[in-house]
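Okay, handing you the structure first.
With one protein chain removed, the remaining protein chains of the complex are shown where they sit.
And then chain A:
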Amino acid sequence: MAEEEFTDINGNSISLECHTHSSFCKEFTVTSPKLSLRRVMVITCCVWLFAYAVFFFTANTAVLSSAIILTLVGMMVHIHFVKVDHETLLVIGSLGVQLSSSYASGRESTTFIEMSKLKDIVINEAIYMQSIIYYLCILIKDPVDSEKVSSVVPLFQSSKPRLNCLVEVYRSCQEILTESR
């Protein structure tokens, strides 16, 4: 188990855990910063103040109740579908790779990619908004022509760690992949 201080592309601090189950099986977990209470309070207060102002002018109580319902529903949707708590990459030599994202409400969504479909794991550059970032991705072989790459699966999309974190994960993955080929 190894934990170090890393940051994501926006400067927020994240943490990386490497769990070595055996010589050919490793698990990497990147944990994003948790939901900030201050931000939640600020947004809720703004929405409610606005609703109160509208109520002041229109004297319609439906505005207040709809603001409350909207905040509740929005919070539930955000926790269940948007806010990712941690992302895991499990590499098992000669069996496959499993990616899993765990959301703040506890929901987990996993994908498994077999070793026969996986061409390589590489670090790629991309233009994201106004900056250029590095990201780790899995290259999937084309079923027809095994030299071509048919699609690219980016990893750690919600946490977006910086290059130093990616390099660590990359090195460990390559050790396992070269052995298993």
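Going forward, a residue touches a chain if its C-beta (ideal position, glycine included) is under 8 Å from a C-beta of that chain, and two chains touch if they have at least 3 such contacts; residues count from 1.
Criterion: contacts and distances are computed from a predicted model.
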Candidate names "Mediator of RNA polymerase II transcription subunit 20", "MMS19 nucleotide excision repair protein", "Multifunctional methyltransferase subunit TRM112-like protein" or "Phosphatidylinositol N-acetylglucosaminyltransferase subunit Q"; UniProt protein name, chain not shown: "Phosphatidylinositol N-acetylglucosaminyltransferase subunit Q"
Touching the absent chain when the full complex is considered, from A:Gln98, A:Gln157 or A:Ser172: A:Gln98
Contact residue for the chain not shown (choose from A:Cys18, A:Leu64, A:Ile79 or A:Ile113): A:Ile113
Missing-partner contacts on chain A, residue numbers: 21-25, 90, 92-96, 98, 110-114, 116-117, 143, 180
